[in-house]
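Only one protein chain is missing from this complex, and each of the others stays in its spot.
Here is chain A:
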Amino acid sequence: MTQVSLKAPAIRRLGGGTGPRQRVRGLSDRALAFYFVLPSLLLLLAINIFPLAWNIYLSFTNYRANMPGFPVRWVGDLNYARLLGSEDVWAAMQHTAHFVGWAMLIQVILGFGLAWLLNRKFKGAGLFITLIALPMMLSKAVVGTFWTYIFQPQSGIFNYIVNFFADVGEFTMLGNADLAPWALILVDTWMWTPFIMLIVLAGLRSVPQDLYEAAEVDGASSWRQFWTITVPMVLPFLMLAVLFRSIECFKLFDMVAELTSGGPGSATELANIFLKRQAFETWRTGYAAAFAVILFVTTFGAANIYVKFWTKVKER
């Protein structure tokens, strides 16, 4: 660091000295670039990289954050070995996969469908877009809280509406181990379908209209146009939306914490809920840190592979 920061004024002096009449006024571009980027990088180093490195170190220890005096011992890969052998961890990963998979599938179908309909440019489309987009701007924790009210077994409006259409009697969405995962998927879909919709809509609007006109002249059916023009052109947008969304889904914590806090039993214990329990309830800090590393590596690795794939699709 010091080495670089010494350089900046030196460059400035150089810049001032070289041009005979053309003295560089103020800071040179390189110095400016340096000073402009520095604060952001320092902040990210302090609040992201340093904690991440510390987290990796903790993952090899038996550290417990609630016992500051407790002797910290290096335990090697013990935490990792325990994690990979733990049934709870695999269950949490399974719940996460179930949640991410279904939420993505439903949101892609609904989001694409809505975008496709909205692309018909009818009057009032703008108003509908804003209304549909509202849920995704709300706080997930608050959304979780008020959906618990909507899902109330005795008085909730959700149960009322379901019973209005199908007479199933009293039931509990959040208290039933089979239904609770679907309650999460429903609320996430309510909140985030507009995300996919907005991005796909941008994709649909980017398709040059003359492609369709040319296809029309060639006598291609709408069905064929859809699969040979619309889908390939929109795919990069859709994939970008799915990337952002699945990372978010994988990280999901707040909404679940308020809706079910992982229950009933551990039916909705997603990876991050499990992680939080280990870190801040049972205070197995080292163990939790190891799980956090595994989650991060999984997300980061999957995202990297996906981005490579995405770049290929985009360039096709």
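Criterion: a contact is a pair of C-beta atoms (placed from the backbone, for glycine too) under 8 Å apart; a residue touches a chain by one contact, two chains touch by 3 or more; residues count from 1.
The working rule: contacts and distances are computed from a predicted model.
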| item | value |
| --- | --- |
| Undepicted complex member, UniProt protein name, chosen from "Sugar ABC transporter permease", "AhpC/TSA family protein", "Putative membrane protein" or "Sarcosine oxidase subunit alpha" | "Sugar ABC transporter permease" |
| Contacting the left-out chain in the complete assembly, out of A:M67, A:L117, A:V231 or A:V313 | A:L117 |
| Residue touching the undisplayed chain, where the options are A:V162, A:L179, A:A202 or A:M233 | A:A202 |
| Among A:R30, A:R82 or A:H98, the residue in touch with the chain that has been omitted | A:R30 |
| Touch with the omitted chain, as defined above, among A:W74, A:F146, A:W227 or A:F309 | A:F146 |
| Chain A residues that touch the omitted chain in the full complex | 25-27, 29-30, 32-33, 35-37, 39-41, 43-44, 46-48, 50-52, 54-55, 58, 65, 110, 113-114, 117-118, 120-122, 124-126, 128-142, 144-150, 152, 154-157, 160, 190, 193-195, 198-199, 202, 209, 212-213, 216-217, 222, 225, 237, 240-241, 244, 247, 251, 253-254, 257-258, 271-272, 275-276, 279-280, 285, 288-289, 292-293, 295-296, 299-300, 303 |
